[in-house]
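The complex is shown incomplete by one protein chain, all other protein chains being positioned as in the whole.
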């Protein structure tokens, strides 16, 4: 059993690699700060375009959303990272992550925003339009604020998933938390850095999970 | 254009790697099936257990029940906050050290099953509390016991409520089988990736992406249909 302690819960190794992991954590935070707003904005664009209810546009949007929800994010990332060099473009790790995440997360955020927009009743549209607001004004000032509030738990939930998903950037050797943990593991021949990374993810994201539980239960209570 | 086709849709290379991709599809399929079976079953079990533990009971027993209930909630929270990739790698290295000889396939199955179980538990639980209190009272007033009421009256209604959110979550987690590539599970991505390395041509990767679309696009479309069909009653 002490073998296990030495291999997995080695305080000395954890202390030695903590700084390295914190560098990785910084990159993870940076990734989240880029990828989440970009994906959410992309999703918002998808949902608002869908609300225009143009037949061909809608078909195109459904195909876009379903294709990128069908492809595993890691497959998308590996594809986006490895294919451009064959076309003569050396893509950086960060660029690849941002593009792959935009395609994946905008599809998920798009579905959530769409459901939110649909949850706002026709009466709101009619009331706003009857006071002389235009389509875009109604969307921006009347419908979207209510839509966002109605699907807030889903938005938080998806954001949590995106934050966790940044760990796949380790596969293309972007130096974020998971990559740092694996490098440290390989350098020290010890699994304690992995445990440390697990604990860091848990400590950082647990409050979000708790908040989410609250939001979800309130949503059910409100039914 | 010819060069483009030659590079990304190279028929010769694709034909060469098709058998590997097909065998990857088989691995992805059965891995996904096992994850869904264990994950959903364990999630249901945990939700029913949590519901049972929330019953009123006498003092010493109630402490034990409360401790178990908190343990379930803690398990769910951990599985929801830690990225699945981290869990897969952790199990891949950790379980053999504990004497459990588990290959990449086993580690991926276990990690994804536990993650799905955690999400499913939350969803089932939400469905259980969404069923009106009057349903419990009516059933109990006719002499049905707690478990009979749960199984015959409350669960059928709860599960109906949970179908749309559960379908979407299950699809999302099942796609995580691609993460098995990292621990050398010979699923689609692994085959496509090694094809890319051997052939120095991205066509195997294109083929792999197509394979995922063949497997998952129908599921995503079905999920969309189920969502409108069983829409969560507002």
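Note that the chains take the letters A and B in the order they are written out, and that residue 1 is the start of every chain.
Throughout what follows, contacts are C-beta pairs under 8 Å (C-beta built on N, C-alpha and C of every residue); 3 or more make two chains touch, one makes a residue touch a chain.
Criterion: contacts and distances are computed from a predicted model.
Student: One chain isn't displayed here; going by UniProt, is it "Biopolymer transport protein ExbD", "Glycine--tRNA ligase alpha subunit", "Amino acid ABC transporter ATP-binding protein" or "RNA polymerase sigma-70 factor (ECF subfamily)"?
Tutor: Options "Biopolymer transport protein ExbD", "Glycine--tRNA ligase alpha subunit", "Amino acid ABC transporter ATP-binding protein" or "RNA polymerase sigma-70 factor (ECF subfamily)" considered; the missing chain's recorded name is "Amino acid ABC transporter ATP-binding protein".
Student: Which of the chains on display does the removed chain touch in the whole complex?
Tutor: Touch partners of the hidden chain, whole complex considered, are B.
Student: Determine which one of B:65, B:82, B:153 or B:207 touches the chain that has been left out.
Tutor: Among B:65, B:82, B:153 or B:207, only B:153 touches the chain that is not shown.
Student: For chain B, which residues reach the chain that was dropped from this view?
Tutor: Its contact residues with the unshown chain are 56, 132, 134-135, 137-145, 148, 152-153, 156-157, 160.
Criterion: only the chains that are shown with their structure count from here on.
Student: Compute the distance, rounded to whole Å, between the mean C-alpha positions of chain A and chain B.
Tutor: 18
Student: Show me the residue ranges of chain B that touch chain A in the complex, using the header's touch definition.
Tutor: 4, 7-8, 77-78, 80-87, 89-90, 93-94, 97-98, 122, 126, 129-130, 171-172, 175-179, 181-182, 188-189, 192-193, 196, 201-202, 205-206, 208-209, 212-213, 216-217, 219-221, 224, 233-234
Student: If you look only at chain A, which of its residues touch chain B in the complex?
Tutor: On the chain A side, the touching residues are 3-4, 7-8, 66-67, 69-76, 78-79, 82-83, 86-87, 119, 160-161, 164-168, 170-171, 178, 181-182, 185, 191, 194-195, 197-198, 201-202, 204-206, 208-210, 212-213, 216-217, 220, 223.
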